[in-house]
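Below: the structure, in structure tokens.
Every protein chain except one is present and positioned as in the full complex.
Labels A and B are assigned to the chains in the order they are written; within every chain, residues are numbered from 1.
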Amino acid sequence: MILLKVLRGVAVALMGFGILWGVSGTASAKVEGNTVYLGAAISLTGKYSTNGAHTRRGYDLAVEKINAAGGVTVDGQAYELGIIYYDDESTPARGAQLAERLIQQDGVTFILGPYSSGLTRAMAPITEKYGVPMVEANGASISLFQEGYKYLFAVLSTTEQYLQGAIALAAETAEDGQVLRVALAMENDPFSQDVRAGVIADAERLGMRIVIDDKLPPELNDMSATMAKVRALKPDLLVVSGHAKGAALAIRQIADSRIDVPMLALTHCDAAQVIEKFAEKAEFALCASQWAPGLSYSDDLFGSARDFADLFEATFDYAPPYQSAESAAAVMVFADAFERAGSFDPAAVRDALAATDLMTFYGGINFDEAGRNVAKPMVLFQVQDGEYRVVYPSDTAEAPFAHPTPRWSER
Amino acid sequence: MLENLQLLFDYPALGADLIANGLMIGAIFALAAFGMALVWGVLGIINIAQGELVMLGGFVALTAAGLGVPPLMTIPLAALVLFMIGWGLYRLVIFRVVDRDLFVSLLATFGLSIILQQLSNEVFGADVRTLETGLGTLILFDSQIVLAEIKLVSFVTALVVGLALWAFLKRARLGQAIRATSQNARAARILGIDTDRVYAATYALNAALCGAAGSLVVMAWTIHPYIGLPYTVRSFLVVIVAGLGNIAAVIAAGLGLGALENVAGFVLGAEYQIAFVFSLMVIILVVRNLLLRRKREYLK
Partner (left out) sequence: MTDIQKYALVATSLLFSLVAPFLLPQFATQLTMLWLMVIFALTWDTLGGQMGYNSFGNILFFGIGAYGCAVIQRDMGLDYFSGLAVGLAFAAVLSAIVAIVLGVGMLGLRGHYFAIGTLGLGIAAGEIAGGWDYVGAGSGMVPPLYPTEMAGRELFFYFLMFALALVTFLVLRTLYATKFGLALNAIRDDEDKAEAMGLRTTQIKSLAWAVSALFLGVGGGVAGNLLGFIDPRDVAFAGATFGVWMVLMAILGGKGTLWGPVIGAVVFHITQELFWTYLLGWQRVALGLLIVAIVIFFPNGILGTLRERFPEWFGEKVEERR
């Protein structure tokens, strides 16, 4: 008897929850009172939790600033923005579930993207299926934009551009007829592999040769085997992409093993805090970045990039990494689209998004047909005298590119 | 793969360098494996939370260094703190699974490892962290072999600790009590040994070993809350190969595993390094078992 009761209880409970949460329609946007809600998946736990926190703060700061400035005006009425958050636990399966939940249960019709390409990849098919526009700020993988999604828009530069600057600068250092030799040490995850694909394409286009092509397992905590190869083969450029861990390990192990590489290019230097942690060991490293406070972009909401950085630091007690900046920009894109569409109908907003041509403190935003932002280039820093100095692209460069990196014995 | 082998032939010092670095990595495995062997032999449980204890040791060392403790002093400090944590864990959870089936202990310690991972994530954040010791680099043989001094320190520490452990188990009263309990717990109890305290001490000792290992890891490499499982499985692998009783064998197996893994990562390509280690473990298990099967026995 008890089994029957248990099962009945379960059934009743499920139905009860269902009734409690209500069956929300998906046709109308989630607008309650004068607040329009966006849905967001954030990594509150799991390996991306730190970046998830940066992303969330970016979203929150933008919402706060926009609401303080009067919100968005649609059809003559002013609306505030609100965000519904769920934890995607840094796993794609959860992310997908969460997208379904936001759309089906909570009835949101606009979604802000999660942190990481893997999670964005898991959520994109679902937002596409339901016709829910997603503006994402932290999924850079180019493969996201090769599936023909119409409802996906990304404000950040995509992976193949990450280290374009490094390759371009390397090409400039080549002497006549010299074939530059490039070494790659990339983490074996979707993001880094996409960066790798971009680097290989650029390198081959400029006639360089790839002499080392290591795919590092994500759990790996030591790069000494790769370092040994680098010491033996003496490449002209070493490119490392492995999120913060890759950057930290690379700098630490290159210094510890006294490896002399004329050029070292990394991603996620700021996330790994290479300057704070490694001081002189990080000198001369090239760092790819989506944004920097020193750039000269500005807008009417936040002011200049520097203003945004100051505001962020005042609010959250630390300097904003680019993840926060781009997340804030994503919210601004939605606000702008709402006003231009003049409604909250997802299809209309989607069309307005596609026509975006906006300048923000983060950079220009203009989407191509695939949804990528083609108005903002990646920036390349070099660590010079303990500070990040922009060395590429040349029109925004603050300092000349220092090359070659002096040998360890001379430092 | 062939080009990599070719590289090894062209630059023999490369092989020496790989092995040297691998030995340094292996020293950490050996430390974690001592503890695993102790706990398995004495308490009869397989501690899946081993790697998390290493991770905690690293974070303790990091916190201590943040409070001004000199980096090298964090090694014994982490060991001490983890000793206490280990004792606490024993009293809270482990004592309930000691007399049970091994499988129960596997799952219980797995649950424990998840709790520790997630708590660390909450408390310390998911960032990758590392500790600069200010130690330099050893350059040998005209730059053919380059070793970070901290790695040498970890190697020497592992050896010293191993020796100390061996002496402890042989000579000290508690050490002898531990050995007695591992041989026959009932008899030990009859002879007046408080086996519960022995179990607690053993688990705490294991935690201390992991703590020391963790502090070395944070100084020589990097840590974050999720580095645990690879250390757990590697220490398990070392124990399987070396057996439970023999400390020298554990050291040798740990060092050997580190070196082998590093060389394999080089030759096969880094993406297959971990696959190699685990496949190796499976093959060793299966082969050893098959050999026993011919005598109509099996691995116990």
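By our rule, contacts are C-beta pairs under 8 Å (C-beta built on N, C-alpha and C of every residue); 3 or more make two chains touch, one makes a residue touch a chain.
Values in this document were obtained by computation on a predicted structure and should not be read as measured data.
Asker: Check the options A:P125, A:G294, A:G342 or A:G364 and report the residue that touches the missing chain.
Answerer: A:P125
Asker: Which residue among B:L5, B:L119, B:L140 or B:V156 touches the omitted chain?
Answerer: Only one of B:L5, B:L119, B:L140 or B:V156 touches the chain omitted from view, namely B:L119.
Asker: Among A:S143, A:N366 or A:T396, which one touches the chain that has been omitted from the display?
Answerer: Spelled out, the listed residue whose C-beta touches the missing chain is A:S143.
Asker: Among B:V42, B:A204 or B:I274, single out the residue that touches the unshown chain.
Answerer: In the complete complex, the chain left out is touched by residue B:I274.
Asker: Which chain B residues touch the hidden chain?
Answerer: Residues of chain B in touch with the missing chain: 46, 93, 96-97, 100, 102-104, 106-108, 110-119, 122, 229, 233, 236, 240, 269, 271-272, 274-275, 278-279, 281-282, 285-286, 289-290, 293, 298-300.
Asker: For chain A, which residues reach the chain that was dropped from this view?
Answerer: 1-4, 6-8, 10-11, 13-15, 18, 21, 23-24, 44-45, 86-87, 89, 91-94, 96-97, 100-101, 104-105, 118, 121-122, 125-126, 129, 143, 147, 187-190, 192-194, 215, 217-218
Quick note on the criterion: only the chains that are shown with their structure count from here on.
Asker: If you average the CA atoms of chain A and of chain B, how many Å lie between those two points?
Answerer: 36
Asker: Within the complex, which stretch of chain A touches chain B?
Answerer: 45-50, 185, 188, 214-217, 219-222, 224-226, 228-229, 231-233, 244-245, 248-249, 252-253, 255-258, 271-272, 277-278
Asker: Please output the residues of chain B touching chain A within their complex, sorted ascending.
Answerer: The contact residues of chain B facing chain A are 4, 7, 10-11, 14, 17-18, 21-22, 25, 118, 121, 125-128, 130, 132, 137, 139, 143, 146, 148, 150-151, 217, 221-222, 224, 226-227, 229-230, 262-263, 265-266, 269-271, 273-274.
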